[in-house]
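I am attaching a structure below and will ask some questions about it afterwards.
Missing here: one protein chain of the complex. Every other protein chain is in place.
Take a look at chain A:
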């Protein structure tokens, strides 16, 4: 068994920042990551980091934009923390040597982004995430922080008190990809989950293949509530064949969207008469699909994004990476022709419920980055607001876990105080179907004992699970199950949602669960067994797909990225509240807690969201 003060799971922007922060506080910290740090998906981020750096700008304006962008489902204390801390965290990256693009006077460059009232997106060409990830990894190397790379975390070691609020996280169980060994990692102070996105729940996504929502699913099964899962961001400009992202920077720099008839539809059909292409992502995604559904799409599938008029020099200076992507993945030369684009899954606004210090309701368990929901993005994330989230909340979680005194959080976590139980009207039985008796499953909790004993117990259970999977010599392969869920989610729980489709998806997920009882791993090798790991990931995909769909079915209103055919308006009287889902021994419980709209100096009154 390995032992450290703080264990960070995941080595993307959030995990690296958390580890550096814990180290700053003097903790013995280690990172456990299924990918080597520089392979993390943060490297794919293109557009930039929002930070109010200029005199004419202010964190208050940034917070206002963020609350409005969230369609009033973000919690003001979290959004304000993000906007207040982002400038100094962004400049910290600069001090660490990050290669930002520069203005004539040598300052870091900023550009306009959708939904922002000031051009405050700080960037490094169209490869901001790559520069950020590598800069932060360099700092990790400098500090000699221990990384267990290619170790796949499969389970949390959490004690089993009745109420999640009384539980403690003592460590994790991880699978060494190279050797097949399963080992325990005891965390004396805390575990920070920074496992990133969950795009693989869908079959058309900008996310990496490794983004299977492991952290969210593990925390959920250990009893931690997961929040606002129905809010999935679809990015309006992804390449149709692969889902590879064409940065919002293209529209920020002046790129124009056209339909098949060559009309600039954002204005022509009144989708966003002021902001046009720069309206927020949910608005543009719906506009594009409406065009396609109205028969004005190209090949009935996509629209065109044109940047030719920006001129070669500007494109090469600020969007060079986009030229490569369009060329390599779609065979289109962005300098001479428009690029085909359509909406694709991009970001999960929801995730593990945390407060603004990164802590969950389980003692010693933290989450930061895309897997967490603090909640800063509410119903819709503004472009350029995720990277600041990584550094701001990554740092806070790291500090907190390492024992630094933090200001009390204003956001409460867990089923305490003001919450409301919900009725679930589900067409199928939800959650566990005997998983655990046959194959992989974890109720999360294990019997209370000393910290190390508890971790050891979790290790033993995990070894058994994996043994059982490897012993089974026939059945269904994970790829089949995964594909079914991905297809159903893309068909039924996409940009446009209807009751019937959502119910269909729940049925499909249920069926996939039953198939999963029979899953088997053909590869029996202990060495680098990706067949086994993907089988374990598929389990996470099932739980997450269900959470997204269930939340979406229950929320009968239209807010941010969540559009319902039957309810095409925002219903503030009833729905200014967060959806939470708790996994109580395999039986998902849906409940709600109010949104906090009171900020430090003002209350963000919900207004009609127009761009």
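The criterion applied here is as follows: a contact is a pair of C-beta atoms (placed from the backbone, for glycine too) under 8 Å apart; a residue touches a chain by one contact, two chains touch by 3 or more; residues count from 1.
In the analysis below, contacts and distances are computed from a predicted model.
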The hidden chain: which UniProt name fits, "Tryptophan synthase beta chain", "Succinate dehydrogenase iron-sulfur subunit", "Fe-S cluster assembly protein SufB" or "ABC transporter ATP-binding protein"? "Succinate dehydrogenase iron-sulfur subunit"
Touching the absent chain when the full complex is considered, from A:80, A:282, A:370 or A:531: A:531
Touch assignment to the omitted chain, from A:94, A:161, A:460 or A:499, lands on A:94
Check the options A:7, A:53 or A:279 and report the residue that touches the missing chain. A:53
Only one of A:41, A:235, A:304 or A:577 touches the unshown chain, namely A:41
In chain A, positions touching the absent partner: 35-36, 38-41, 43-44, 53, 87-88, 91-92, 94-97, 99-108, 125, 127, 130-131, 134-135, 138-139, 141-142, 178, 208-210, 241-245, 324-325, 328-331, 471, 473-480, 483, 515, 517-518, 520-531
